[in-house]
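Only one protein chain is missing; all other protein chains are in place.
Letters A, B and C mark the chains in the order given here, with residues in each chain numbered from 1 onward.
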Amino acid sequence: MKAAIVGSTGYGGVELIRLIQNHPYLEPEVLISSSQPGEPLARAYPHLIHLSCSFEQLDMERLCTADLIFFATPPGVSGAWAPALVEQGKVVIDLSGDFRLDSPDTYQEWYKRPAAPAKWLEQAVYGLSEWFHDQIQTASLIANPGCYPTAALLALAPLLKEGIIPPSSIIIDAKSGVTGAGRGVKQAMLYCEVNENLRPYKLDGHQHIPEIERFASLIAQENITVSFVPHLVPMNRGILVTIYADNMNNYTRADVREIYRQTYEAAPFVRIHENGWPETKFVQGSNYCDIGYHVDERTGRIMVLAAIDNLMKGAAGQAVQNANIRMGWPEETGLGFSPLFP
Amino acid sequence: MKAAIVGSTGYGGVELIRLIQNHPYLEPEVLISSSQPGEPLARAYPHLIHLSCSFEQLDMERLCTADLIFFATPPGVSGAWAPALVEQGKVVIDLSGDFRLDSPDTYQEWYKRPAAPAKWLEQAVYGLSEWFHDQIQTASLIANPGCYPTAALLALAPLLKEGIIPPSSIIIDAKSGVTGAGRGVKQAMLYCEVNENLRPYKLDGHQHIPEIERFASLIAQENITVSFVPHLVPMNRGILVTIYADNMNNYTRADVREIYRQTYEAAPFVRIHENGWPETKFVQGSNYCDIGYHVDERTGRIMVLAAIDNLMKGAAGQAVQNANIRMGWPEETGLGFSPLFP
Amino acid sequence: MKAAIVGSTGYGGVELIRLIQNHPYLEPEVLISSSQPGEPLARAYPHLIHLSCSFEQLDMERLCTADLIFFATPPGVSGAWAPALVEQGKVVIDLSGDFRLDSPDTYQEWYKRPAAPAKWLEQAVYGLSEWFHDQIQTASLIANPGCYPTAALLALAPLLKEGIIPPSSIIIDAKSGVTGAGRGVKQAMLYCEVNENLRPYKLDGHQHIPEIERFASLIAQENITVSFVPHLVPMNRGILVTIYADNMNNYTRADVREIYRQTYEAAPFVRIHENGWPETKFVQGSNYCDIGYHVDERTGRIMVLAAIDNLMKGAAGQAVQNANIRMGWPEETGLGFSPLFP
Partner (left out) sequence: MKAAIVGSTGYGGVELIRLIQNHPYLEPEVLISSSQPGEPLARAYPHLIHLSCSFEQLDMERLCTADLIFFATPPGVSGAWAPALVEQGKVVIDLSGDFRLDSPDTYQEWYKRPAAPAKWLEQAVYGLSEWFHDQIQTASLIANPGCYPTAALLALAPLLKEGIIPPSSIIIDAKSGVTGAGRGVKQAMLYCEVNENLRPYKLDGHQHIPEIERFASLIAQENITVSFVPHLVPMNRGILVTIYADNMNNYTRADVREIYRQTYEAAPFVRIHENGWPETKFVQGSNYCDIGYHVDERTGRIMVLAAIDNLMKGAAGQAVQNANIRMGWPEETGLGFSPLFP
């Protein structure tokens, strides 16, 4: 099956190329880059010097030669292009935030730009593979989750569904590697500024907050508000979220273990750590989400941790997982390799 | 004035050598290392190849040739040796945890070893320079604070003293560079295991928790319990704590700014960030503690951040600051240099 | 086909597990670890927590249940065990240096220990895949090349074969990531000692020198001596060699390009950079060897650079490539994925 990637020059785009190239049923047929059309892939990415293709301009007709279209683009691009593609019968998997929120006003508030048409916001299916599997199977427009929301929701959802943490007690302290910031050229992302440094940012509001709250609320069946502080960690890949919540009914470690075990026993990409806690290196280069927890009797809180590779389960990996689910292929197709260690 | 350093081969010890060597009134007269007595300093630390001294055995008589004795040792050493030195009229500054807790039982519980005699635990003065300045001026035995407690308490204390955060609402998400783990040779601390990795640890109880709670309670005048999760960050130096607490009476950003401004306006090593938030690189190699905050109206919480260099304000730097206070020298003596950037 | 890995707990061993697990015709049937027999794989390597096997003791009978045996062991182990296995009709691929030199005296001189029996040294085939392809096809005992020799020889061999660089003019300045030092626990390999540091080492003689000289001489058909200085670079994976040699007959850039093009046009894992030069990140996690060069008219020298991932083309990747060649499978089987970037 032919795949197109819009936004191939970003880190998410090039990770999609890596995965699709290695996928038995997908072929990276069209590589779109608005910023560098005509440029050989090997010039932008010399690690792919063995490939001879070039980037192309964003063009509707060309896009339609593919069956499956991935958007790994800045806000606004998929919002403008995806609806027409879906209307032409294409399947669109959007790695940007354009279709993750259902309220145009909320989108406008957090993304500081107009939302896609409300009709399409409603129609889009949220691609958190483990929790919206059935809807993804028939979706035409899949809103692939953000990196932080993927980690946070996979960690929180079992507790929320069980109803054991109060809706206003959730604090998410999040840490991300630097690929999360993309390949944009900014002084703050220079090697010397990031290396040997730990940087908190966007304490006054990260656009992943409404996404987390929307789906946490949906799963909990009540209104969830979260505190969320992201930090930039000097490493290329990896997200770790450390989540704190009140332990409403004194659930024990055994209770919590059972909740996670049951929830994810059939999920090929979620691994629960009973001994020790997840580290980002445990998932490097893979599609796994590793989860660990601590039931703290001293303070009456539960801490849950989740680690993902932000470019994999947090972006391109989950997008391919969703493509597999949508196309009826085994969920692990093209994703069955182990993490790169060390 | 002659200084002795016990535990000179650790990272804290060698940082003390750097500082004392550069201090106008102190001289590194005696360098003790139980593990490598007789070894030239330059062999253990070739970056000091221009110095010709050697490590010596731990010996009471030799120690007493110094006036001021720093312990940068594992648990148990200063507990055994410091009392006799104090009784001989020496001033002892202990960078280990042996004298930071007043209850022998609590020490035993968290350090898994017997405490120093209760009499000496009570006599020791806690060396959080900005908060116990007066007691330090006359102390014979100064318990230099731990790295995490220094950052956490400097950030929290102004709010605790003002009484604006509820005693059980405090969550401290802490991140540390790798020097915090010392120079001990363990597989988990090999370059390849730490690099490109973010690792949470000791969720089931870090020994800095009772230290934070003891002095937080003292300052708040009520019983404080905290949740505390430390993380290992792939960088050599630096601690950042991200603290979450409920905002009891809807204090505004202006209120909080005023509290911090007033508290620290005379403190030479505390800097408040009004724009943006502290990053660990801002304090690298210096004795500063940088503080920032966010008053989050959406969730009714206050977030406070503090960044220190764990070997400086979190260990050797604060020890020298305390020596300055104790000896009546200007507080910034030998510490007045700017951070190393980048 | 069943594979055994002896020395599974090292970085080379665990990379073999990653590759063999992903290989369509190989299965990681036996995992041997003398240091941690009985220990579950997931405890030594939590990134493989989804696998349930355990390490086993080194045992002849157990080894013989496999058809193909990889040794990723310290010096001496394969020298002692491989001959008997070969006599039992097994195919052995040895990632250690035990069978790379043909002279027992040279081995003794550089490895400071007795060599394997001379008969076996002679029988072993050197597994530099691109240059000894035919011999590998029928070999029972394959001496997989060292990481530095792989990079150095792939870069040098075309020029040596052509006879355009004088035998005594070769200088190899080599740089390696830290996985090259293995998982052994030493102070010099602690994160804080390696991070933000560049360290030259073994100027007085690295054991890869006789290996490079032996095969360089073989290819050049004359006696080659090289200067070789290795350096430790603060990164996990990657080797770059920068080679300097005199340009005997004023060969031009076009001449050199043609030599490399012709030599490697059928080699699936060698990529020549015409624009720019190879960087280690271009090959990260892959089996590629990237080569670049500069013909310096100003000084009459040719510089050649080669980059590999030391755990892949420099160890486990080339071992699997050799297994493919030996078994008659397509050379890229199980190795056809792109580098991980960034």
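Everything that follows uses one rule, which is that a residue touches a chain if its C-beta (ideal position, glycine included) is under 8 Å from a C-beta of that chain, and two chains touch if they have at least 3 such contacts.
All values derive from a computational prediction rather than experimental measurement.
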Per the touch definition above, residue among A:1, A:51, A:189 or A:327 touching the missing chain: A:189
Contacting the left-out chain in the complete assembly, out of C:90, C:175, C:208 or C:271: C:175
Which of C:28, C:145, C:238 or C:314 contacts the chain that the document leaves out: C:238
Hidden-chain contact residue, picked from the options B:227, B:284, B:299 or B:322: B:284
Residue touching the undisplayed chain, where the options are C:60, C:80 or C:198: C:198
Where the missing chain touches subunit B, by residue: 11, 14, 17-18, 21-22, 43, 45-50, 179, 196, 236, 271, 273, 275-276, 279, 281-285, 288, 290, 336-342
Absent-chain interface as seen on subunit A, which is shown: 11, 178-179, 183, 185-187, 189-196, 234-236
Where the missing chain touches subunit C, by residue: 168, 171, 173, 175, 177, 192-193, 195-201, 203-205, 225-227, 229, 231, 233-238, 240, 242, 244, 277-281, 284, 292, 294, 296, 298-299, 301, 303, 305, 307, 342
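Basically, only the chains that are shown with their structure count from here on.
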Nearest-to-centre chain - CA centroid comparison: A
Farthest chain relative to subunit C (centres taken as mean CA coordinates): B
Cα-superposition angle relating the copies subunit C and subunit A, to nearest 5°: 180
Inter-chain centre distance, subunit A versus subunit C - centres from mean C-alpha coordinates, in Å: 36
Junction residues of subunit B, two or more chains touched: 192-193, 195-196, 234-236
